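Presented below is the structure to which this report refers.
Left out: one protein chain. Kept in place: all the others.
Here is chain A:
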Amino acid sequence: MVIEIEKPSSVRLSKVAISKTHGEDSPYFAGWKAYDENPYDEVHNQSGVIQMGLAENQVSFDLLEKYLEEHHEASSWGKGAPGFRENALFQDYHGLKSFRQAMANFMEQIRGGKVKFDPDRIVLTAGATAANELLTFILADPGDALLVPTPYYPGFDRDLRWRTGVKIVPIHCNSSNNFQITPQALEAAYQSAESMDLKVRGILITNPSNPLGSTIQSSILNDILDFVVHKNIHLVSDEIYSGSTFSPSEFVSIAEILRNRNYKDAERVHIVYSLSKDLGLPGFRVGTIYSYNDDVVTTARRMSSFTLISSQTQHLLACMLSNHEFTQNYIKTNRERLNKRYDMIIQGLKKAGIECLKGNAGLFCWMNLSPLLNEPTRQGELELWNIILNQVKLNISPGSSCHCSEPGWFRVCFANMSEQTLRVALQRIHKFMEQRKVCSVNR
């Protein structure tokens, strides 16, 4: 039992400061702790915990390093640092024009040139984390709601709700139709919000999806857009994994849907992007908001003062992403390598008797372990997760941390380690599944 100790006199910190809405006390984070205490290392700690809960892209660093070796001016402002002063002083919240231009081009290339992006509609933020929070501040007031399809990225609980005071109402998706969003689910979520007296301000989708690792179909994107128009609300499309689609033709951006409709109703649509996943640069804090709404662009730009991208980093990436030869090769090669990794893990899991949702994007697969649960409940899932963490020594993300309504699903990352390490992980899974078969036979 926890005994609450009252702080003397007035409450000194804000409600936001002492709330738990940052979500960091969830069991999800306990997995990280276990990894931190006993991290796997190919050489020094072969029995350690393998981190498979971190959606990082480590498969294409060689391409980035090669670029940097051949283009010193990108990281050093050129010989004798001629651009240094100007760069060091540059804190304009419009962002470096050359960088915005390069970002717009890069986003176009990822979408196979099927749509165009206007650099003046790009607002820069320190990561997609900041972009999503910022958009929420702009689109909703405290106490309002955003609808988000489940399962979703656990970070949204903090990013969309914590300081904004906005609520998330889930759009429940399930395995009966591969977790696709349906008009019925949309309507149900909207009604649910209304019954709780919450004003719905918008829908936030992640496409390609985290944690599903799959793209949203055209027809569904059209359904969603019809829905937001009908309800007169906003649509945020977080396309952070757009460059991580294994085959370029399979990703359809909301921008394309809009273009097909001649940009009618575009002013309620906003796209979030970042270089953290496609380029593997989460440390550099590069996020963007692309909005078709002028008021949103203006306000987002002003708000971005709280979360500007280092001009040093903007300069580096402006150089890199303006290099057409580099970006073309990078996008193509990155896709191929991710595809290869995906095939490897799917085959490996299949051999172990484990099925996954059919995926076509992202840095992870959505694994179905429901047949292994002691009981088809969240508790059962957490028990299994604990076994996988402590016995198999793999840190994977339980579906409950992603608010999945069906227990037994897990997100497993495959791009944040070497191929060798992935093989070791698959071997461990195989062994674990073999042992379970033996155990169940002997019961």
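Note that in this section a residue touches a chain if its C-beta (ideal position, glycine included) is under 8 Å from a C-beta of that chain, and two chains touch if they have at least 3 such contacts; residues count from 1.
In the analysis below, contacts and distances are computed from a predicted model.
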Quick one: find the hidden chain's UniProt protein name among "ER membrane protein complex subunit 6", "AP-1 complex subunit beta-1-like", "C2H2-type domain-containing protein" or "1-aminocyclopropane-1-carboxylate synthase".
"1-aminocyclopropane-1-carboxylate synthase"
If the hidden chain were put back, which of A:Ile122, A:Ile138 or A:Ile429 would touch it?
A:Ile138
Which residue, A:Ser214, A:Thr245, A:Thr299 or A:Ser370, contacts the hidden chain when the whole complex is considered?
A:Thr299
Given the contact definition stated above, which residue among A:Ser26, A:Ser76, A:Ser192 or A:Asn386 touches the chain not shown here?
A:Ser76
One chain isn't shown here. Among A:Asn105, A:Asn207, A:Thr313 or A:Thr421, which residue touches it?
A:Thr313
For the chain that got dropped from the picture, name the residues of chain A it touches.
9-10, 12-18, 22, 24, 56, 58, 61, 64-65, 68, 72, 75-76, 80-81, 84-85, 87-91, 126-127, 129-130, 133, 137-141, 144, 158-159, 162-163, 201-202, 228, 232-234, 267-268, 276, 280-285, 295-296, 299, 302-303, 305-313, 316
